[in-house]
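With one protein chain held back, the other chains of the complex are shown just where they sit.
This part shows chain A:
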Amino acid sequence: MFVAWRDLRFAKGRFALMGTVIVLITLLVGLLSGLTAGLGQQNVSAITGLSADGIAFDEPGDGEDLSYSNSTVTRDQWRRWAEAPGVTGAEPLGIATTKATAGKASAGVSAFGVQPGSSLAPGGTRIGDDAAVLSTAAAEELGTRRGDTLSLAGHELTVSAVRGEASFSHTPVVYTSLRTWQRIAPPAAEKTDAPTATVVALRTDSGADVQAVDQQAGTRTVSRDDSLSAIGSYTSENGSLQLMRGFLFAISALVIGAFFTVWTIQRSGDVAVLKALGASTGNLLRDALGQAVVLLTGGTLIGTTLAAAVGAAVSGSAVPFSLTPATVLVPAAVMIALGALGAALSIRRITSVDPLTALGSAR
């Protein structure tokens, strides 16, 4: 790094320009990561917060994918799961998007129907046919507190508690009893047995034969995390944002690679001299890669700090920004890794520089 450090200081204009590009790309990636995670949480936090390891959906028709909005399970299906060996918990969960009003305030909410006392809802013991537990966002949008009343699709309910940050498909969650939810939920006319819920949330142990029970009950079970793809808005939204993020990573690797390609070409005369003087190719490659990593790390550190500062400033506002180690440090690490890869590919040409060109060369 002896020459590399001095090059960084000597050609500070060029490296500052490249460093600024890295800072800006990292800032953009950091903001996009925070936004992706924030939007994702608005979509799925009510599902990822469920105390369940699997979700049983009604078996979809041919060519159809699992969907929270299309699934309806019957009492019979629920019973088969509840009685199956190795299943330690099978709780019906109804999900419907509807309108809630309290006084003059109204909001679109996701009504989650659970059995009173269920562990699926925060404060499950406070849920009843006339009582609801509201997520913090729902309570804020409706301007309600514990003890207030609200109307959920025309049904008067009392707010028994305000708990958690659960959100589903960008709407805040209102937990109520399964019986109340069944009055709200749209009917599923094709079912011979009356619909009981949207899905069955399962807790299983190693003795459960999920495939066999699925076959008997006419359901399809996936893990809780895999069930997120059954939320239509999450799949399309998250896919688009992840694609943008991926492109940004690729662009950063290409930009860094292009810079170090030009830089390596510019200093190929120096490399030839050093090789003629007895520098090993490995030594020169380490020096050049070290220089790239210093530049990348410095730029990424500044960009990540700026992204975290912006994220901290907007979190809590209307912008759904998630500021966690995963949204800050992981993109930074990927930036450095991909940038170093781009630089490594571009400095490979050091290996092909002929030291003979140092003899008689006028630079």
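In this section, contacts are C-beta pairs under 8 Å (C-beta built on N, C-alpha and C of every residue); 3 or more make two chains touch, one makes a residue touch a chain; residues count from 1.
Keep in mind that, in the parts below, contacts and distances are computed from a predicted model.
Per its UniProt entry, the chain excluded from the display bears the name "ABC transporter ATP-binding protein", taken from "PBP superfamily domain-containing protein", "Cobalamin biosynthesis protein CbiM", "ABC transporter ATP-binding protein" or "SoxAX cytochrome complex subunit A". Although one chain is not drawn, the whole complex shows that of A:Ala105, A:Val262 or A:Leu356 it is A:Leu356 that touches it.
One of A:Asp7, A:Asp58, A:Glu91 or A:Glu141 touches the chain omitted from the figure, and that residue is A:Asp7. Residues of chain A that touch the chain left out of view are 2-3, 6-7, 9-11, 269-270, 273-280, 283, 355-356, 358-363.
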